[in-house]
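Step one of this worksheet: look at the structure below.
With one protein chain removed, the remaining protein chains of the complex are shown where they sit.
== chain A ==
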Amino acid sequence: MLTLNSMTKIYSLLFLTVFATQNVSAQDDDFQKRIFFTTGVGGSYVNVIDQGISPLLYSGVGGAAQFGHIEDREKGYSQSYGRFDFNLLDSETSGATIYSYKAEGSYQHYFKSLGNDEGKWRFYTGFSTHFKWVLRDHTSFTNNSQHIETRFSLAPSAMLRRPFELWSKSFELGLFTHLPLITYANRPLFASTKFPALVNNEDPAWYDYLTNGKVYSWGKYFNIRTQTYLNYYFKNGNGLKLDYYWSYDSLKDVNPIKTGEHAIIISTLFKL
């Protein structure tokens, strides 16, 4: 667990990381702010070992639906998305099946640090917040079939992007990545699927499912999350977006969890 002192250091580091990047912004008087609303669908693949359920590796494919926004500004960039995934996970060893339902949301805010707007790579730094809720339903279990985990992370993040033209068409290749410093994680009781705040709570409120969690940082919790994208812009300003998301996640506590998630999403970009 984090001490107050170490928490302070981490917050300070985060603060410096975010704000130290702001003074290198490039200028371009002709820049036109663009805002897009995005909707997409795709497929995902998950590997997970959740020791609260099993020491076995469960893997499987599934589908995903996503919506979000992108705001491309002269001095920065921000995006958000919400996504729902359903995956059918199997263990080769036990032959059992887990249904995995995941809802996640992310907001990222970037400040331009390096590069210009003349077709070169541009480098941004900023911060991101990420929320994840996962329900894993082991179809062969009875009283403890449904395991839920919730995460909320705050992370410094970085972004690379490069607009380019090919066959007289406008494209953009880019990459986001984030590495959380602080994560709030909520798991069920040690040997139950019941949440701590629900014990002797006959009429729980929605937020009771989120309370009594723990704050984790490196050493106990590690996560790297990346998004690689290719955008194609139509002449009317709308476009299509192809994303590849990858996340590796490791929580070391009682009932540790390791998760690897991949998703490919095809989205439409509607210019607002």
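The rule is simple: a contact is a pair of C-beta atoms (placed from the backbone, for glycine too) under 8 Å apart; a residue touches a chain by one contact, two chains touch by 3 or more; residues count from 1.
The definition used in the following text is that contacts and distances are computed from a predicted model.
Visitor: Which of "S41 family peptidase", "Peptide/nickel transport system ATP-binding protein", "Sugar ABC transporter permease" or "YCII-related domain-containing protein" is the UniProt protein name of the chain not shown?
Guide: This omitted chain is identified in its UniProt record as "S41 family peptidase".
Visitor: Touching the absent chain in the whole complex: find that residue among A:Q32, A:N143 or A:N236.
Guide: Touches the omitted chain: A:N143.
Visitor: Among A:A65, A:L88, A:L135 or A:L175, which one touches the chain that has been omitted from the display?
Guide: Counting the whole complex, the residue in contact with the absent chain is A:L175.
Visitor: Provide the residue numbers of chain A that touch the chain removed from this figure.
Guide: Output for chain A: 47-49, 53-57, 91, 93-96, 114-115, 120-123, 138, 140-145, 160, 162, 173-175, 177, 189-192, 194, 196, 199-200, 226, 228, 244, 246, 248, 250, 254, 258-260, 262.
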